[in-house]
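The complex appears here without one of its protein chains, the remainder shown in place.
After this line comes chain A, so read on.
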Amino acid sequence: MGLATNLELDHFHVLAVDDSIIDRKLIETLLKTSSYQVTAVDSGTKALEFLGLNTIQEEEENEEVTNFPSFSSTTDHDDHDHDIMEVNLIITDYFMPGMTGYDLLKKVKESKSLRDIPVVIMSSENEPSRINRCLEDGAEEFFLKPVQLSDVKKLRSHLVKGIRSDHHIIENQPNIMEKTQSAVELEFQSL
């Protein structure tokens, strides 16, 4: 199920994080206009919850071999009460109360199951040191607010990166457990 939807480029699922209700509405509309599926949350904490990152799951994930990096806790956790949907990209505001966008970025990149999800940071402040720090610590892009449609169009290339590795997985379905590890490693080396 998770495998099939990943190949449909129009069904990329983006998780948008912003404490401002106006900006949430804006980013949601920008993403929907670009044919993405969107889930919008108002805090980093909620984002992590949505991503299924809590202490118990993190322990489980750390024991597993990393087979499906772009999947981030999907089919393995169907037995949980809430449906943990696959997320293909996270776009987050920088300046938020509690957990900042940078904190969220760090947590995602530190997580075995989530680290391969591309993260994009948005901010209303054009601070080069902040921008550099985010990019150095794993953010794919940094958008200045207000975010434009032209910015959202740039997301496609980051999302497609994740798809290429999944293609390998589909093609090698019979030997999936065996082949996947090396196929994924190859893909990520070529990125």
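In this section, a residue touches a chain if its C-beta (ideal position, glycine included) is under 8 Å from a C-beta of that chain, and two chains touch if they have at least 3 such contacts; residues count from 1.
By our rule, contacts and distances are computed from a predicted model.
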Using the UniProt record as the reference, specify the protein name of the hidden chain from among "Glutathione S-transferase", "peptidylprolyl isomerase", "Histidine-containing phosphotransfer protein" or "Thioredoxin-like fold". "Histidine-containing phosphotransfer protein"
Out of A:T33, A:N132 or A:S157, which residue would touch the omitted chain in the full complex? A:T33
Of the residues A:S20, A:T45 or A:T100, which one touches the chain left out of the display? A:S20
In chain A, positions touching the absent partner: 20-23, 25-26, 29-30, 32-33, 95, 97, 124, 145-146, 148-149
